[in-house]
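The complex is shown incomplete by one protein chain, all other protein chains being positioned as in the whole.
Up next, subunit A:
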């Protein structure tokens, strides 16, 4: 198939997702618990744009001709890797589905993808659209199932050439081991984070409060990118906490399909229990509970928006990924201190910096060990911009041109010629 036709198919799929946007957003809200308007305007829009973005790359994946020494004509082919296993999480089901299949298909690979057992429905509708769009049989295969069985089978399989996983760091380690135990399949991982969001006294305070709030509470706190350690410079600390608590208290919880609701339930009982347990640890270890701290409502898995202040770096809520609506606000005094503390973690996914000073912005963003650094914003993402982690937040990059490398095998071809001329 011409590369440009792979691109046409991806664009056709984008058209079909756009046609079914309402249905997919509703399925997503139902299966995942996320607020419907968010599913419609954020998750689905991102999915459509990412499909179109990679649709555009398909016939632009270019090898090179290379001036080697000697009488040779040498060039590289950028070939697809082959069969790619893809294991995706439950927090952004359809968006994660597209982030995985789009670059893979763009580069000409075939895919075996396992959606999360908590949220299989939108992936299965996508499979129907993939068939409708005209992708040949076998190019995309979608298997709902569990990690310990289906996911494990994929990562151990001797005839899968590459595995891409998004999920917890604990399982990421298992995937890496499985690759080593089986056929040394290529591995890319997008794992957890405990992302620092650093607010300097010279920032636009209201804007920083608002961005730090949405940076943590978005998607019920269930984001690998959540800014879950908010470092605030001492002079504005009290005011920042006060305003953040006010914001947290104003959140409206309820049925995610109802208009006016801005926080839905947590995904399942296991997550629910874990979050509550970590909240208890925060109380036990001496953090100040400013608001929230327990269950909300009579039914379902809702947790009150919770804010802890006076958090110290050694507390569990400061070190472990909570993945829930629990915001930690800590105090700092100097740039060098906050950089050191921000980097003092096994994770390294994202970070935020709020300041109006150009030197602070450039110094801090260069110093942070994070795959994405936002300055005066948070969660600003787009299909063109690479996404991925330092350290135990993962390896490899998704999105942007960089993702193509992860789905390409480079072959160098060298042909003897009788006379080389430049």
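Heads up, the rule we're going with is that a residue touches a chain if its C-beta (ideal position, glycine included) is under 8 Å from a C-beta of that chain, and two chains touch if they have at least 3 such contacts; residues count from 1.
We adopt the following convention: contacts and distances are computed from a predicted model.
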Query raised in the report: Of the candidate names "Protein TRANSPORT INHIBITOR RESPONSE 1", "3-ketoacyl-CoA synthase", "Meiosis expressed gene 1 protein homolog" or "aldehyde dehydrogenase (NAD(+))", which one corresponds to the UniProt protein name of the undepicted chain?
Result: "aldehyde dehydrogenase (NAD(+))"
Report summary line: The one of A:170, A:184 or A:415 in touch with the missing chain is A:415
Report summary line: Where subunit A meets the chain that is not shown, the residues are 3-4, 7-8, 11, 49, 52-53, 55-60, 62, 73, 358-359, 362-363, 366-367, 382-384, 401, 415, 417-421
